[in-house]
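This report refers to the structure that appears directly beneath it.
Heads up, one of the protein chains got dropped from this complex, but the rest are sitting where they should.
Moving on, here comes chain A:
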């Protein structure tokens, strides 16, 4: 089972981990990532940096052999945000790293530079879930750095929901996290309430686009309120979803589902213990 939750530093990040890092304006990228990037050499990982934000001294912060991808190549010049090129690049680099004999691909994505203006939170959630599925299925480590002053607090909170891990020390993280746990399978942990229902809904939509027969693991989900359950039912009635199977829900989640009348509702959602 993949680890989830807050991590204090990037020093102990492991293969298969997908980390959200909200960077404060005065924090800077270099200090926090220098060890992470240097560890690539230590562990025999191929280092790729999407973006060129290791400023003010990029030369000092970029390890030898690291591949630095110009954000303009990824972002494109079109009016419509297209995040799929990042995904494609990560997939190609992960495959290449394996063939080149590296232990893993170690990626730092400077999202401030990669996310085109106009990309909404739903686009980011979709992107991160696709990336999470890729990271979970590859020998890769992915750190997505979001500048706090570039993205709003609500966007950052929602984006954090679709990363299993988060770098931080002062806050408790988002109320829930949803991350890949195998083919067509997604795990939820924490609490889905009205603060997180919109992010949950967007995450379900994104996951459904990857697999119309969704399997959700609720083993680590503590609570889900009426707004969360409504999001689940609504997602199940939207195309292209064929079915949603929920496994491992605790007795409270199951009894609330019954009380709300969803166990007999005409939606292809099945809750199993």
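One rule holds in what follows: a residue touches a chain if its C-beta (ideal position, glycine included) is under 8 Å from a C-beta of that chain, and two chains touch if they have at least 3 such contacts; residues count from 1.
The rule is short, and it goes like this: contacts and distances are computed from a predicted model.
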| item | value |
| --- | --- |
| UniProt protein name of the chain not shown, from "Extracellular solute-binding protein", "Oligopeptide transport system permease protein", "4Fe-4S dicluster domain-containing protein" or "Anti-sigma regulatory factor (Ser/Thr protein kinase)" | "Anti-sigma regulatory factor (Ser/Thr protein kinase)" |
| Of A:25, A:65, A:118 or A:251, the residue in touch with the unshown chain | A:251 |
| Contact residue for the chain not shown (choose from A:15, A:67, A:87 or A:223) | A:223 |
| Contact set of chain A toward the excluded chain (per top definition) | 157, 172, 175, 191, 193-195, 222-223, 225-227, 230, 233-234, 250-252, 255-256, 259-261, 265-266 |
